[in-house]
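The other protein chains are all here in position, but one chain of the complex has been omitted.
Per-chain numbering from 1; labels A, B and C assigned in written order.
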Amino acid sequence: MEIVRHPRYVDESKCIACGACYEKCPKKIPDTYNQGLAKRKAIYVEYAQAVPLKYRIDPDTCIYLQKKKCGACKKLCPTGAIDFDMKEKIDTLNVGSVVLAPGFKPFDPSGFDTYNYANLPNVMTATEFERILSASGPTTGHLIRMSDHKEPKKIAWLQCVGSRDINRCDNPACSSVCCMYAIKEAVIAKEHSGDDLDCAIFYMDMRTMGKEFERFYENAKKKGVRFIRCRVHSIVPVGDTGDMELRYVTDDGQVTTEIFEQVVLSVGLQTPPELVALADRLGISLTKGNFCKTDPFEPVATSREGVYVCGAFQGPKDIPQSVIDAGAAASAAGEFLSPARNTLTRVPEIVPETNVINERPRVGVFVCRCGVNIAGVVDVPAVAEYARTLPYVEFVADNLYSCSQDTQDIMAQTIREQNLNRVVVAACTPKTHEPLFQETLIAAGLNKYLFEMANIRNQDSWVHKNNPELATEKAMDLVRMAVSKAALIQPLKETALNVNQAALVIGGGVSGMNAARSLSRQGYVTHIVEKSDTLGGQARNLHTLPSGDKVADRLEKLAAQIEADEKITVHLNTTLAGVEGFVGNFKTTLAGNGGEQVLEHGVAVIATGGQEYKPAEYRYGEDPRILTSLELDRKLMDNDPAIESARSAVFIQCVGSREPERPYCSRICCTHSVHNSIELKRANPDMNVFILYRDVRTYGEKEYLYREARELGVIFVRFDLEHKPEVRKDGDRLIVRVIDHVLGIPMDIETDILTLASAILPNREEKLARFFKVPLNEDGFFVEKHAKLGPSEFATDGVFLCGLAHYPKPIDESIAQARAAASRAITLLAREKIHTSGQVAEINPSWCSQCGTCVSLCPYSAPTFRSPEERFWPGKAEINPALCKGCGLCVASCRSGAIHLKGFDNDQIFAQIFSMNEAG
Amino acid sequence: MGLEPGRLHFSWISSAESTKFARVAQEVTEAVKALGPNRHFLKEKAKVA
Amino acid sequence: MREYTDKIRQIARRLLEEGKVDRVIGFKKGSMPMMNEPCVIRRPQDADQLIWDGNCGINLANYLTGAKDKVGVVAKGCDSRNIVTHIIENKLDRDNVVVIGVPCQAMIDKRKIAAAVDGEISEVTETDDGKVVVRGNGFEKTFDRAETLQDNCAICVHRNPVICDEPVADPVPEQTDVDRYADIRAIDAMSDAERKAFFDDMFAECIRCYACRNACPLCYCPTCFVDESRPQWVGKGQDENDIRTFHFLRAYHCAGRCTDCGACERACPVGIKMRVLTRKLEKDCKELYGWEAGMSVDQRPPLDAYKPNDPDAFIK
Partner (left out) sequence: MKFVKIDEKQWAEGIGKLKSGYRVFGPVKEGKDHEFRELTGDASPDMAFSNTRLSPKSVVYPQSEVMFEYTTDESRPDHHILKEPRRDDTPRAVIGIRPCDALSFLLVRRNFDSPEYKDPYWLRNYEATTFVGYGCNDPCATCFCTSAGSAPHDTQGLDALVVDRDGGYAAKAITEKGEALMKAAGWTDAMDEAEAEALFADRAAAAEKKITRQVATDKLAEKPSMDLYDAPFWEDVAFSCINCGTCTYLCPTCWCFDIQDECRGCEGVRTRNWDSCMAPLFTAHGSGHNPRGEKVQRVRQRFMHKLKYYVDKYGEGIQCVGCGRCVRSCPVNIDIRKVCDMMNAYDPEAANDCACPTT
C-alpha cells in the first residue's frame, strides 16, 4: 500500500526539541490543539506529550514557506534540523493487513442559528471546554469564560447537539459518550471553581451505561449537579452582559427561563467527509450513519478481508470501548498474519557486563547544557567544575546535548576509557531520558542501574529562569545529591522468566470461545475450562440480534470451529480447584469428570460470564405470563403460540438495575427490549406494546432501533425510581399500573405478556479472584487494570478479562473484548521470556519478623513465606522479583525495617538528604 | 507530640495532578516559612557530663 | 480467687496428662508480696505450682511468640487479645495453643499500694469481699480493691477472653460505663507548646532500658529499629530527642495492635506512663476504622490492608 508522508520541514533525526526555534518564530496563529482558544507559532509541537517529541512547521502559515522570508528557525537551530526543502513523500509499504483507526470529528454546531455558537463567545463546544479545564490548556485549568475572563457562576450543558437529531442535522445515532463527558466536565468544573458553581445539564435520556458510570452520575447529583430533562430550543443573549437566557420546560410542565453565564454544547461524534471518501477508496462499506460496517460476530472486521477497524470510526464509543476494539483489531490482524509471525525480527548485539562489585566508586558526571534550556540560566561550566571536587568523581564533562546520538557514543567510549563504574547525568527528566542513557551504559558494558540523573532542567532552569545564580547553586546541590547516591548504588539483576506458551481460558461462552479461537489461530495451545456440559454460555438463551442474525446458528458454527481446532482442548464439566504460580508460570488444578489434573500455562483469560437476575419484584413467578427477557427469547425461539395470540405486551425496564442495592446499569436491556418489541410488532402488528422505562439507553447506532420501534407504534412510558410500576392480578387479568409521565396520572395497562428486563448479575467468582489474586468490585464484577487504558487485563500480570465477567455488554462488545484479551495475552506469550525490573523490594531475612503484613498488603502478591522446612531462613517472608512492581508498599509497611527497595535503599536516600543538608 | 501543626501536612496527590502538587508545595512552603525555623526536636551536640 | 487457682491447676493437670499440650504457661507464687512469676509447667505433678490472684498482670502472650509446640496458656482478656494478634501476625498457630481462659477481675497495682503505706510491706491478701489487706512492719491497712487496680484494668472493657478453649469460670460482667480516653482528650486539647512540655516531662525520667519494649508482646522484631545502625534511626545517648523518638516510634509500631494490657507501664522501672501514647493510637484506630485490636482472628488489621480507593477524607 502507498502512504503519503507530508513534509515536517524538520529533520526528526536531528531535532532535539530544545525549543529554540519556537522561541524565535515570529508567526503566531491559533492553536488547533487548544481549539483555537490560544495561540501558537508556525513551528510547533502539537502538544506537550507528543511522540516523537519533534517540532514541525505548518506550511500554510510559515512565513518562509509562504513568502521565502524569515528563516529565523533555520538560523537558530543548534543541530541544523530545519530543512525547508523537504517534499511530500510517498512510501510504499508491503503489509498483509490494515487497521483503520481514523477516529471522528466533533460535530460543528456553527450551523445551528438558534444556539448562536458562531456569534456568542460564551457558547462553547464541550471539546473547547475540555481545554479550558485542562491544566495544559489556554487558561492552565482556571475556569474563566472567554468573553470577559470572568469566572462563571452558572454553567449549562446542552446534550445531544448533533446527535439523535434528524430535524436540524442528519445524525440520528446517539454519540454514546456525551452524557458521561458532560457529567465529568460539570464535576471537574465544580472541583475547579468550588461547590457553589451551579451546573445544569439539559438532556433527553441520561445514558450512563458504562462500568461505574451510573455511580458517577449518582455522585454528581449528590454533588449538586442539576439534571433537567428537556431539550432547550434556543440560546438568547442577555444584552451585552455576555450571559445567556435558556427557556425550558420542567418535568411538571412549567415553562421556565434561567440565565447562564456559560453554555456548553455537548457535541456528538461523526465521521467526517474525508473518511467517507477514504472508505470509498479502500472499498469498505459504511452504515447508514457513515460508520464502518461490521458484523456482530466479527466486530472489528470491515467488509474487506484483511482490513480491520477500531475506535469511533466503527461507531460512536468511549475510550474503554475504543481500547478494547484496538486490541481486538490487533488480534484479528494477528490471526490473519499468523503464518508470517517472527519473520522480520532482528536480535540486538549484547555487550558483556563488567563486574563492578567491590570496586571503589568511580563516578562520571555529565552535565548537559540542553542547548540554551539549561545553559541559558545555569552556569554549566561552574557546575561541572564543582562536580569535579565531589568525592568519588573521576570524570566530568559538559555536553551541549547529552541526548544526541554522537554524545551518546562519546559517553560510552568515555565510560570504557575512564573505567567509570557509576554515571550521573545532570540534564532533563529521567521520565523521558533515563532509558536512553541506560542504553548507553549497557552499550559501555555497565549494568544499567549504575546510573543516576539530576534533573537540572525541569526542576531547576525552567522554574528559576529569573534567578540564574540561585539556579546554579541549586544545580550544584542536585548534582551533589545525585553523586552521593550514585556512590552507593549497586548493579541490579533483572530476573528473566520463561513464559509457558500455553493459555487457559476460563469460561466457554461466546467470550471464552472467541478468546480461545484468537489465541489458537495465532499459534498458541489453548485450554477452555467450562463448568457446564456445553459450550455457549448465556448466548444460548438469546433469540436474535438486532442485525437479524439467529444467535443459535452463529453459536453452533463457532462451537464447531472450537471443537475442530487441534490447538484447543475443551474441558467440560470442569472447575478450577487451585492455582499456583504467577505470570508465565501458572499451575492450575482442574477438577471435573471424576478427577483432578494439573495444567501448566503462561496466561489466563477470565471469561466466566454473568447471569440473569431472577426478579423478586413485579409478581415474577406468580403468573406464567410474567417473563424475564431471556424467557421471552425462549418463547420467540420456540414460536410459542402465546406470542401470536397476545393482544398486549408490556416491558418493564431496569428490573434490578440502577437500584440502590444494585447501582449499575445493565447496559443491554434497553436495546434488548426495544429489539424484542419490534419482533413482537412484526409477529403481530396489532399487538399493543408498551415499554416502561427510566431512560432509554439505545446508545450508538442502536438508536435506529428505538426510532423503528416508535415508528411501529411501540409506546414508551417513563417512570422514575420513586414511582415504579405496579403489577396486579384482577381475576385472570394481568394489569400493570404506571403513572404516565406526561399526564401525571396513573394508567392501567392490561397485558398478556409482561417482560421484566432484569439485570445482568456477575457470577461473583470470589474463589477465582483469590486464585488469581485479582479484585472484584462491590457489585461482584472483576476489576480491570485500568478503567480506560487497561479494560481487558488485570493489574496482576498474566491474567486477562473479557465479557460479562467485566461488565454487562452485548455480544459484539463481548467478542471484541475477548479478542482484545487474547491480544494482550499474546503480547506476553510472544516474548517467550519476561524481564522484571531490577528495582524491586527485597527482604533481609535476619530482620524479618514473619508478621505477614507484607504478605497481606501487597496488591501483586509478591511476598510469600518460605516453607518452614527450608534450610535457610525457614518461615521468613521473601519477595518474588517476578511479581514485584517496586511500588514500595511493603517497604513502608514493614515494622521491622526488613524490606528495602533496591535502587532506593535507605542509605542511598539518606545520603541524598544528608548531602542536601550540607548545602544549607 | 507537640510538633507545631503547620509543620506536618498530608496530601493525596495523584501523579496526574501536577498543578495540585505545585499548589500544595507552595502552600506548605509558605506555611512553614511563616512559622520560622523549627526549634523543637533539634538535636544539639551531646552534652558533656 | 481460690476457685480460679484450683480450676487452673485442674485444667493444666488434665491437659498435660491427656497429652493435649506439651507445656502450660501460667503463674507461680513470687518471692515478694504482690509479685508472681510467669512459669512453665511440663509435668502433671507440677501443676500445683500454678496460682491465680490479683498479681498476675504479666501478659503471658509474650511467652508464646513463635511457639511451635502445643502450649496451654492461662489467659485473661488482654492476654487472649494478644494471642489473637499473634495468630493474625503469624506468630502462633491457633491449633497449637490451648487457651485456659480466665475471666479477669482486674489486677492490683503494687506501686499504688506501696505508695499508700509507709514502710516495708510483708504480706498482701485479697479477701473474697473485695478488700485488699496490707500488712507490714507494725502496720495493717485495708483498701477497697477497686482503689488499688492497675490503671489499665480500671478502664478495661474486655475482661473476658475473646478466645477460650478451657474456661476457668463463667464470664464476668464487662465494664460499660468507663471513659477510656479522658486523659487523651485532655492531651489532644493542649496547645502544641503545652503538649511538648507534657511529653518532655513525661520522658525526663527515661533511662532507655527498653523494658517497656521487652515487656510488650507486640515487640518481637528480630532487630528493633533502635538497634539498627544503617541507617541509625535513633541515637544511643540520653538526648531527649532520641528518647522521644524511641517512645513515639515504639507506640506507632503498636498502632492497631495494642490491647492496652499495661505491660509497658508495669515493667518501666522509673514509672513512665507511656500508655497515653498507645491509647491515643487505639482511640484513633477506633474512631477512624472502627477497629479494636485482637478481637477476631478473621479480620486483617486496618493498617495491614491496602485499598487504592481510600475513602477517608482525612487525607486531602
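In the analysis below, a contact is a pair of C-beta atoms (placed from the backbone, for glycine too) under 8 Å apart; a residue touches a chain by one contact, two chains touch by 3 or more.
Computed from a predicted structure; not experimentally measured.
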Contact residue for the chain not shown (choose from C:Ala12, C:Ile51, C:Ile184 or C:Ala267): C:Ala267
Sole residue of C:Arg2, C:Arg42, C:Lys68 or C:Arg185 that reaches the chain not shown, by the stated touch rule: C:Arg42
Sites on subunit C contacted by the missing partner chain, in the whole complex: 30-32, 35-40, 42-43, 46, 58, 62-63, 111, 114-115, 119-122, 205, 207-211, 213-215, 223, 227, 235-239, 263, 266-267, 269-271
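The definition used in the following text is that only the chains that are shown with their structure count from here on.
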Between subunit B and subunit C, centroid-to-centroid distance (C-alpha), Å: 36
Multi-chain contact residues (two or more partners), subunit B: none
Contact set on subunit A toward subunit C in their complex: 846-853, 856-859, 865, 889, 893, 895-897, 906-907, 910
Footprint of subunit A on subunit C - complex, ascending: 88-91, 220-223, 225, 228, 230-231, 253, 300, 303-306, 308
Residues on subunit B engaged by subunit A in the complex (per definition of touch): 18-19
